Structures are given as structure tokens and as C-alpha cells.
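All protein chains of the complex are present and in place, except for one that has been dropped.
As written, the chains take the letters A and B, and residue 1 is the first residue of each chain.
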Amino acid sequence: MRHLLSTHDLDRDNAISILDIAEDMASFGHRDVKKLPALRGKAVVNLFYEDSTRTRTSFEAAEKRLSADVINFSAKGSSVSKGESLKDTAQTLDAMGIDAVVIRHGSSGAPHLLAHSGWIDVPVINAGDGTHEHPTQALLDAFTMRKKIYGEDSRGKDLSGVRVCIVGDILHSRVARSNIWLLSTLGASVDIVAPITLLPHSIGAWPVRVWHSLDDALASGCDVVMMLRIQAERMTHAYFPNAREYGRFWGLTAQRYRRLNSETIIMHPGPMNRGLEISSEAADSPQSLILEQVSNGVFVRMSVLYSLLTGAKGQLA
Amino acid sequence: MTTSTLFLNARVLGADSENVLVENGRIARRGAPADCEAVEVVDVAGNIMLPGLVDLHTHLREPGFEQSETVLTGTQAAAAGGFTTVFAMANTNPVADNAGVVEQVARLGEEAGYATVHPIGAVTEGLAGERLADIGGMAASRAHVRVFSDDGKCVHDSLLMRRALEYVATFDGVLAQHAQDPRLTVDAQMNEGEVSARLGLTGWPAVAEESIIARDVLLAEYLGARLHICHVSTRGSVEIVRAAKARGVCVTAEVTPHHLLLTEEFALGYDARFKVNPPLRTEEDVIALRRAVADGTIDIVATDHAPHPIDTKDCEWDSAAFGMVGLESALPIVNKTLVQTGMLDWSAVARVLSSSPAEIGKASSAGSLGEGAVADLVIFDPHASRVWSTSDLSGRSLNTPYAGIELPGRVIHTMRHGYFTFHDGNLRDEALVAADAQKYGHLSSTQTVAKD
Partner (left out) sequence: MSATLLQSDDVTRALTRIAHEILEGNKGSSNLVLLGIPTRGVHLARRIAGILERIDGDTQIPVGSLDVTMYRDDLMSNPMRESALTQVPVDIDGKTVVLVDDVLYSGRTVRAALDALTDVGRPAIVRLAVLVDRGHRELPIRADYVGKNVPSARGERVNVRLSEIDGDDVVSVTSGGDA
């Protein structure tokens, strides 16, 4: 594995390896000295074309804990916003002698392009591209589920037999895509709940079971409910009539939360629209792992950086 | 001074070898004796002779986008592909929506001499889809425009489309529609389907093309007007055109070489050389399109040659330009997808790549190899297979999607009006071609009109 561009192309062994190494990273997270020297002397660029303080901060924490030198290159106030092409930026970074790029970009496929264009020859980590994928988010979600289910015995385990219900804007969600592929690879079964307007036209080709009613989906029993953020602009483009109706049919309201089995895990990739796709009662409940998702994000990203940046070039363990 | 060329052993339209004598810009004699008098004798050794190819859909980019292509470089690409006549789309800057621009483009073509250039006139002013362009003025100009199109944009407004069909018919023209419902394709990047969903690229659904074609054939039927559909790309569109033809609607349709060969799977690597409008579709669509050419539902193959500078392709998919160059590769692809598959013979290739597009565009001098016809012709070796590369291109831009793909056949010679534009696998010198064009340019109808 040279790059992490998508979970679609991530096989089970590599996925489990990333999750297992993240377990080790988590074990370091509890001691006083959290910093590890593994990436000492390596320069990692966070190339963010979209604002995302959460994801950038998480990557930055991961890089710093592994002792890498961190270079933040954000689109705001840089040559990027002056119309410099991705190609020119990549070649500039290459000339600076960096060792890896973490890229967040509004265009689907930009990380793939960066990895395969020949403009730069370093590992590329996709931190979210357009409506394509967000692989580290899916990995941290899987890590969080596995940890909750298996605790200390998580190492080596997959998610066979786990039922995950993903609710919301599947059509525009890179988190949903990455989760669907990864969860399937790890043996989980995936249920999707959304109005038809927010599903890809060809959803039939995906390894998922589709529901239009959240109540029916929840009543059928699932181990994890993952709520996706709904963007306000979808209303103006006629994907659904208004926020009230969206919340009524597809929100994890307090009433729906109370009907959940007490073992059901609640997740959300953040940032949340409280009162729209998720009620505060559900988000702040003991069943909610939303804050664990955030802390696990750092361990999973450490694991990804470690896996891609160590080892002789071209060799994989 | 008489110029003459004797072609020995030419398989005219794929039939048995014969000798063809060209004199003073015309086909003088078919089945000529091998020893007849000629200034130049060319043994074509059993290769195929077709009438010079006619492209009803070329973007020459001049005026306005000369960094992509000019009339000169675009017609050089045409000559290298065996084309002797091209119809130049109107989406230049300024737009070809008045007599001044179309006359300029025609004149540049005459001077360059690599191909006969028929400018296409815009349907609406500035391609804005609001008011009709100077259709009559362009038809009556020295450029003698007979094909009108807003290509790049769809004439979407139904009332405007009705008026345009009627008004174009008034001047004996044909409206070539770029069928794309703009609202169903907002931000569209590639064919809508499983691949677009996985790649996270906004889909361009087949129905956005089919719904416009359905409406337009109904309008054409109601009005009794002539309608041409550009770059048909879906199985559903084929069905609509087939049904319309069965009812007697005066509709013709074209398909591009890339839609006959490539599928949406080529988008998987986010390589923007495969980004085109309408988008590459599915295997099922490709098969339906090939069958439609074979059974005559689709009348012609047209390239939609769309040159773009490298920066507009070497970038993120959603910021990349739509389009690919296609003049040089058209005949090898038709060979691969229609001839080698047994769906067309060479005389049918001459129909879909020469006589039918000439007829649709009213380029009366083109498309024939009969005695007395203007000597526009191409010699093609169907067996000379090669891996395509940008060095096979003669235009200004390099955005070919076929680099690295093996394509069968090679254009050996292209002759326009009795003189070579492409000779023995090489473009002929610009100055020589321009000089020959001065002597023989009058043979094609545009120039005849231009003289009065």
C-alpha cells in the first residue's frame, strides 16, 4: 500500500492491519509522554483546499505525535486561491522535498490525480475529496465500532455479523461511500436509509439494503446507527421540502432514540446539526460514541501515517 | 498545364483492384489502363480508396481559441485523417452568428487548402438561446451556410426550437441539435450510473439527451422540418430516432468514433482526457450505437473533434474541459468498431463518413468517386496496425484519448481537388498546398458561389 485514496481499493488485510496498529497507537495515548519518534525527520504537508478544522487538527495531532514535521498549506490566502493549479502546487511541494501529502479537496478524484499524475512521488492520503471518499473517517468509524464490541480483544477482528444503518444524504456523502465499502470488506452488513432523492440512481449495484423509512429500518434491529450531516443547500435544490419534514422522517429524534435498543451504538461524523438529523438527547446519550470517534480519529490517522511512511519504498508488510 | 495522377491497384470502396486516373482536379477515368499518360503514378498496392471523408462536426476554434486550434492546423489534422471536407462548429469567439465570421472562417479554409471548410452558423445570437442569429444572412453569404447549430449548448427553449426549425427550413438548411437538457445536467461530469456514483462525480443521465431528442423529433414531425441530431450517445436515443424514422420524420443522426469505442469505465482513473460531452456511456450503449450505424438508424459518423490545451486536461476532473480530438483517429476507429466486426463494408463506410454527411450538409461536390466527380479521395491501408500516440496527431492540441491503444489502419494519401494534402503518410508542405488550392479551389461549390 503506497497511498490511502479510498476504502474501495483497500483489502481486508490492509484494513485490519491499520486498525490493529491504531490499537497500539491508542495504548500510547494514555501515558504521559504521548509523542513517538517513528516519523522523526519526515515532513508531512496538510494540503487543505476546503476548510475543515476538525479533520486538519486531527491529522496535525497524529503527525505531531509521531514526531513528523508538519507543514500546513491551506487554500485560504495562498497561491492556491490565486488560481495556481493542483499540478503547480504539487510540483512546488515536490521541489521542497516533502515526504507525504494529506489532501482535502472539493473535487472528487483530486487525491487520485495527485498520486498518479507523476507530479510528485510521495504517499498521498485522502482527507476527503468532493463527494468521493473520506477513507480515514471510515477507518476511525470501524475502529470505534470494533473497540466498542470487542474491547481489549479487538486486535485481528473484523466486523462480521455487525449491522450498520447509515441514515441521510448518501448521494453527496463521501463518508457514506467510504463506510459502505469498508464495512462490507470487514464483513458488516450495511443498511441505508434516505429519501430516493438523496440516493445515487444506481444504488442497486451497491452492497447495501435500502430503506426509505427510518422507523422500519430501526425496528428491524441494527447494532449501529450512523447519522449523516444534512446540508441546508439540499433544500433549495429540491432534494426534500424543508428541515422540519427531513427531521420528522429521517432524523434521530428523541422519540426514535427512546425506542432504540439500549445496546445500539449511535455515531455521527460531525459536525452535527442538532435538532435536524440528530436530537441532543441522542447525541449526548451514553449510547453515543461521537466523542470516541474524535479521539480515535487521531490514533487511526497515526496508524495510516505510520503504515504509509515507514518501510522501504515499494515494500509492504 | 495539365496535372494528372494515376492511382494503380486501388480497391475502390473495397472492391477489386483497378486504376484510377485523376486529371485537372477531377476523377477522369475509372478502370484506366496501367500505361496511360500521367504526370504522377502512384501504386497503392491494393489499399482501399474511399471518397474524401466529410466531417459534419468539427471544432476548428478559430477565431478566438487559437491556442487550441486554427483553421489551418485543424484542417491539417483533417487531411491526416483522410478528410477533405469539414463543417466548422459555430462556438468560436466571436460566435459564428453572422455573415462576417462565417465568411472569415471559409476564407481561411480556402487559403490553407487542406480541406474544404463549410462554416456552421449559430442558431441563436451568441449561442445564448434567446434570439435567432442572422440565419438568412449567413445562408446568403459567400460562406453559403446550410447547417445551423448551437453545439456546445442545446437549443432548449421549446418555442425557440420550433421557430428555429421553421426559419432554418426557410433557407433550405438543417438544424443540428446538441441534445442535452440543461437542468437535468447541472454540473454533470460523466454518465450517470454505478461508476459515477462510486467516483462521486455528478451524473449526466441518458434521459437528459433522450427527452430532448424525443421532443425535437415530434417538433420536426409536426413542422415537416429537417432535423439533425449531433453525437447520439445512448441506446434510448437510438430507439427514439429509429421510431421517428419509421414514422417518416425527416431526421438524421450522427455518432462519434469515441462513443463507438470507449465506455464510462475509462473515467475510473479520473484521467480527464476521457471527459467529453455527451459523456462516454456503457457497453450496452456502445453496442446499440454500432448496430444503429449498421442498420442505418444512425446516418453518419462525425468526429466532434474538440481540441483543448494541455492545462485544461491535466487537472482535476471537474475543472477539466469537455472534449477530445478525433479527426486523425476516426477512420481507424470505424475500421475497428464497424468494419472488423463485420457490421459495415467499405462502401457503407464511404456512405457514413462521406456521401451521407455531404448530403446532410449540402456539400454537393463531395462524397463521390464517379467519373467527373471532384477528386477528393483517401487511400487507406486497413491492416497497418499501430499503438496510437500523440505523434499521430497533426493538429495543435494533444487531447487524444487513444494514446496507448492499438488502432488498426493508416491513412496513406489524402487528395483534395486533385492535389495531395497528405502524401505517403506525411502532411504536404503548407506553401505547396496553399498554391495548389489557389489553382483548384474553384471546383467545390462554396467557391463557385463565392465567385458570383
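We adopt the following convention: a residue touches a chain if its C-beta (ideal position, glycine included) is under 8 Å from a C-beta of that chain, and two chains touch if they have at least 3 such contacts.
Since the model is a prediction, treat every value here as computed from it, not as a measurement.
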Quiz item: Can you list the shown chains that the hidden chain touches?
Solution: A
Quiz item: Which of these touches the unseen chain: A:S17, A:S52, A:S117 or A:Q231?
Solution: A:S17
Quiz item: With respect to the chain omitted from the figure, which of A:R12, A:K35, A:R54 or A:R244 is a touching residue?
Solution: A:K35
Exercise. State which residues belonging to chain A touch the missing partner chain.
Key: 17, 20-21, 23-25, 27-28, 31, 33, 35-38, 66, 306-307, 310-312, 315-317
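One rule holds for everything that comes next: only the chains that are shown with their structure count from here on.
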Self-check item: Chain centre separation in whole Å, for chain B relative to chain A (CA means)
Solution: 47
Quiz item: Tell me, which parts of chain B touch chain A in their complex?
Solution: 192-194, 196-203, 205, 269-270, 311, 314-319
Quiz item: How about chain A: which of its residues touch chain B in the complex?
Solution: 8, 85-87, 105, 107-110, 112-113, 116-117, 129-133, 174, 177, 200-203, 205-206
